[in-house]
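A single protein chain has been removed from this complex, and every other one stays in its place.
Entry: chain A
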Amino acid sequence: MNLCQTMEETLIDEAENNGRDGEVAPALIAVHPLEKFVAVAIGSELRVFDLERGFGTNLLDDSGASQHSDSIRTIGFSASGKLFASAGDDKLVKVWSTDSWQCIHKVFSEKRVSAAAISCDDHFVSFADKFGIVWIVSLKENERSDKGTQILAHYCSIITSLEFSPDGKFILSADRDFKIRVTVFPKKPLSGAHEIQSYCLGHTEFVSCVSFIGTSEYPQGFLLSGGGDSTVRLWDFTSGTLLDTCEVGAQAGILGSNGDEGPCCHAVTDICASPDGSLVAVAIQRQVSNLHGVMLLTCDLSSRRLSVSKVVTMQETFIPSSLGMSVSGENLWMVSGASNLPGSVSSALARVKVISRLKQMPDSSELEPAVLEDNEVPGGTKLLETLQGSASIAQEEETLAAAAEAVKTAMRNLLIKRQYSVEKRELRKKSRNDRKLKQ
């Protein structure tokens, strides 16, 4: 038991300390299901661009306060596109209506929030705190509360990703202990989600991201997950069966012979997939590499196989920290950047890029996935101005290089538990006073 206590305290200390020292927070991106809006979170700032109208949107919170007062750790649109949720280190979960971009509901969490998701019917918002507890709040007018109700918990583990299955039947929670838990989302969620459908167990390091795919032919759908073990895995998530594993690290030849790379240096940090699986974009974090960019996979739903289709390379300084795609899967949106850069004046630097699947290649008649030039990006320079904070960011090579470095560090800090030496553990044990109570 002592071991567990020590671990748990480690976790808690860590959760409490993270960010206090101004830790960098990687930029996040989210795309409206019909590509009406693109949102970027950088530090405590939320930036939204309206693609239909072609301008940046003002976010309105009637409290008059700024959107968030500390690093945002999770953003996302609901499946219907009507709602948007943002949450993070300020222990606030905000739900926004995408019609007006008004904050329609605010939830106070006791701890910092690591992940959040809106249920498929837009009736609930669920969020995970740094203690591994998942909470729920009803968004129905007469049931709203500014405090969450606990629905499930991962013991001693930080939840990295929280998602509802597209059919709304399950809520999935992935953690830093290699686990993906699939829980039946009950009819009355406020009384808890106690029925575990399955566990998807196969990752040998932390799980960082999950993404669903499925078509009318496969209504139940499949789950994709990525993690610190440099793999993307395909699951039948209702049974927890691992269907295929794609060693993306090895496939890209980025592992090289350099044996001293830590296990997380080529971690999968985000996955984004078109519903039919024809495009699965994978962001990989690498420390030493001559390859920068994203890896594109395809998932054949009938044979349940993943294969690498292309590596889209980008300039050195662009290391995507987050990916987004609409349901059409036409454009892959990427953001690179981090807030609280040490020694940087611009505290919230982000760079947005888009890979279009339908790019006409210069010396061929074929359409193939490629990075768009800034002027080809939907929404153009206006969008970049809004989401990046500046359109001319491309010129600031040096700052970008620093951002790239910071993102690496940020992702590592975010995903790796701090190592505590054995001596320190022992010390901590000794300093425990409730041990006296034990036999």
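The rule is simple: a contact is a pair of C-beta atoms (placed from the backbone, for glycine too) under 8 Å apart; a residue touches a chain by one contact, two chains touch by 3 or more; residues count from 1.
Rule of thumb we're sticking to: contacts and distances are computed from a predicted model.
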The chain dropped from view, which UniProt name applies: "tRNA (guanine-N(7)-)-methyltransferase", "Small G protein signaling modulator 1", "DNA primase large subunit" or "Trm112p-domain-containing protein"?
-> "tRNA (guanine-N(7)-)-methyltransferase"
Which residue, A:204, A:220, A:328 or A:381, contacts the hidden chain when the whole complex is considered?
-> A:204
The listed residue (A:196, A:250, A:358 or A:401) that touches the chain absent from the view is A:196
Where the complex has a chain not shown, which of A:24, A:117, A:152 or A:297 is the residue touching it?
-> A:152
Which of these touches the unseen chain: A:36, A:82, A:144 or A:179?
-> A:179
Contacts of chain A with the absent chain, listed as residue ranges = 1-5, 7-8, 10-11, 133, 150, 152-153, 155-157, 176-179, 183-184, 191-196, 198-199, 201-202, 204-206, 228, 240, 262-264, 415-417, 419, 422, 434, 437-439
